[in-house]
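Below are the structure tokens for one structure; questions will follow.
Here the complex is missing one protein chain, while the rest keep their positions.
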Amino acid sequence: MNTHLLLQLVLNGLIVGALYGVVAMSFVLIYKASQVVNFAQGEFLLIGAWVCWWLLTTYQLPFLVGMLVTFAFMMAFGLALQVVVLRPLIGEPIISVIMVTIGLSIFFQALCKWLFGVFAQPFPPIFSTSQVSLFGFEIQTVYLMSLGISAAMMAAFGWFFRYSKHGLAMRATAFNQQVAQSLGIPVRNVFAMAWAISAVVSSVAGIVVGIVNGVSSALSLYGIKVFPAVILGGLDSVVGAVIGGLVIGVLENVAQYVDGQYLHWGNLYEIVPFYVLVVILMIKPYGLFGTRDIERV
Amino acid sequence: MTRHATLASISALALALSLPAGAAEIPIGHLADQSGATSDVGVPYAQGVADALAWVNSKGGIGGEKMNVESVDYGYQVPRAVAQYKKWTGGRDKVAAIQGWGTADTEALSGFVTKDEVPYISGSYAAQVSDPTGASGKAKAAPYNFFYGPSYSDALRAMLIWAADDWKAKGKTGKPKYVHMGGNHPYPNSPKEAGEAMAKELGFEVLPAIVFALAPGDYSAQCLTAKNAGVNYAYMGNTGGSNISLLKSCKAVGTDIQFMGNVWGMDENAAKAAGAAADGVVFPVRTAAVTGGSAPGLATAAEISKVSDPSGNAYRPVHYLSGICAALYMTEAIGWAKGNGGIAGPNVRKGFYQKKDWVPAGMEGVCVPSTWTEKDHRGMMSVNIYRARVTGPTDGPIADLMKAGTVKLEPVKTVELPRKPDWFGW
Partner (left out) sequence: MATQSLIPAGDFRTTYAADTTIFPTAGSRYAVWAALAVLCLAPLVLDRYWLSLLIQIGYFGVAALGLNILVGFTGQISIGHAAFFGFGAFASAWLSNRFHIPVFFAVPLAGVLTTAVGLVFGLPAARLKGLYLAIATLAAQYILQDFFARAEWFTGGVAGTHAEAFSIFGFAFDTDGRYFYVVLAYLVVTFVLATNLMRSRDGRALVAVRDHYLSAEMMGINLTRYRTLSFGLSAFFAGIGGALYGHYLQFVSVEGFSILLSIQFLGMIIIGGLGSIMGTLMGTAFMVLVPEAMGWITDAVRGSALDRALSLKDNLSFLREMAIGLVIVLFLIFEPDGLAHRWRQIKAYWKLYPFSH
């Protein structure tokens, strides 16, 4: 038993898991507000990171300015996507909506490869010291930043849903669209807003991962990793999504530990989350924190 | 009714669109990966092959006959390669030879090319296709497979010899620890056994292999595992994009590992993308010179480069030069076949056996002298080991970085391996 390695891997899992949590949170946001399962969530990360990288390298913008411009772009992008593509699909069966987001995901993945190429591209250096030592563990500064940002965003989400007018409107819409509408909540605007916020939040995660590993098509994988996380947390629970993200992050790293130390099967960390997903669904078909639909005829 | 209409219209369309085949040209197939997992190195290599063939055509072709080269991007997917191969060989104008690419598809096609007698010059240097007769007992007979370069296994053996010396030269004691890292895929797996056996022989302690995917990603978990195990020398079996991620992740977790790249694992672009993390990585280079050197063959290479870049400014990485060599060996072999019984698979194959220490005309000092024989398709046994040097920030075009010396490829050592029979075929 190699405790030091295990601890280090768990820590690594928490850092990555926090990012999964952020992406899962923005996924749940869309699902809660507009009942759309977004298979193109990973592409939000991808597009956000590429746009930011492009602004930073081509126009030599300072990092913060570049990031703000990226946020503005992502907000417009999320809005446009909802209005142009998803609005006509309101009332269509679930499979149609799923397929549209899958179609979007294929389209944007290929588009990014076409526009930005297939090479992984490094971000220009942003922090003067690239890593710091904390309790005997080497941690990249940008990971600390990512932890900070993730925590800040989770807190912001909490405040938003509890106290802000728009957040309350969103919760009301999620609870019952018809009732919300009859109370004077502009449901269509709420949908659009959910998509815009989700796109922006995902792009933060995309930029953070881009800084650490370089920007490449690998970012869209986060969109797939999100499924085990949200199923674990239940599709409609924001807190559940964060917890689910952290659990999956740690789980992957522990799987790598078991694999590397004992089993030597290889590649275990990529596949374990999916086995966990199946097991959860077999025991609890609505996830751990999800609400069970009760159907009446 | 529906079926009738649909299929009838398809057949009508088919009739309208089926065009007659091309006239008397030499058909050549060219499989490239421009969009798949290895496209980061596949693109420059394929450009080298395509430019060299177009250049030969512009000089009047092979003995006055032009080549009709069909380049196809197969996205590093074996099924697409096989489907494309069947298109090339099933019709009336069967290709005279194929310029191939990946390990998985080369091995999958090896049986087909043997049956159809199509010389297949691959971008994969897996030792598993270097035995034309099967006499080694380690691999299946692959009489029509050729590649230009040291096999993956031989390159790794040479690097391990260097590593053992390096360990002693640094004055360290004890057993150095070696680990094989790569994706679970035929390409990274190809030299795994050979490397581990060689390492054991040289006195390394061999640790269980570490798997990381053949795609960019976050590999800090793998790096932590390697760091914790105290690895000293690690072989990176993947290509550029994936290796870049590994190097960056490992730098982030603070490992102290001497990485040894595959032939395709490191190059100018990868060194630029990985930045400081790539500093010090050693890797084999298949050509005797790299762009910016002074070998006479580089002038020809510059001329060939103008086929796709008339301005002459594009920087050509090591893979581009190897692509040129691979293409020119093939055209010279076809040229020999043309004068000795006609362009047919078996004759082109014989064309490869005609010269000893063969360097294609015009590429002196670039292509490493290679010898193929009917019993041994290991073209070369000498391995040029280089080291990537990165000494500053790497934003900006690669040509400028190379000129300024921010990114450098330094020759470290040339290892001449003996042509041992027990190193044959694996």
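Per-chain numbering from 1; labels A and B assigned in written order.
Operating definition for what follows: a residue touches a chain if its C-beta (ideal position, glycine included) is under 8 Å from a C-beta of that chain, and two chains touch if they have at least 3 such contacts.
All values derive from a computational prediction rather than experimental measurement.
Undergrad: Among A:P62, A:G148, A:P186 or A:P285, which one is in touch with the chain left out?
TA: A:P285
Undergrad: Using the definition of touch stated at the top, determine which of A:L61, A:M75, A:I102 or A:L288 touches the missing chain.
TA: A:I102
Undergrad: By the contact definition given up top, give the residues of chain A that touch the hidden chain.
TA: Its contact residues with the unshown chain are 37, 85, 88-89, 92, 94-96, 98-100, 102-111, 113-114, 224, 227-228, 231, 235, 265, 267, 270-271, 274-275, 277-278, 281-282, 285-287, 295, 297.
Undergrad: Which parts of chain B face the unshown chain closely enough to count as touching?
TA: Touch with the absent chain occurs at residues 1-8, 10-11, 14-15, 17-18, 34-35, 73, 75-79, 82-83, 86-87, 90-91, 104, 107-108, 111-112, 184-186, 189.
Operating definition for what follows: only the chains that are shown with their structure count from here on.
Undergrad: With chain centres taken as the means of their Cα atoms, state the distance from chain A to chain B in Å.
TA: 37
Undergrad: Quick check: in the complex, which residue numbers of chain A touch chain B?
TA: For this pair, the touching residues of chain A are 2, 4-5, 8-9, 12-13, 16, 57, 113, 118-122, 124-125, 130-131, 138, 140, 143, 209, 212-214, 216-218, 221, 252-253, 256-257, 260-261, 264, 266-267, 269-270.
Undergrad: Using the touch rule from the top, collect the residues of chain B that touch chain A in their complex.
TA: Against chain A, chain B makes touches at 34-35, 39-40, 43, 184, 208-211, 213, 215-218, 220-222, 224-225, 228-229, 240-241, 244-245, 248-249, 252-254, 269, 273-275, 393-395.
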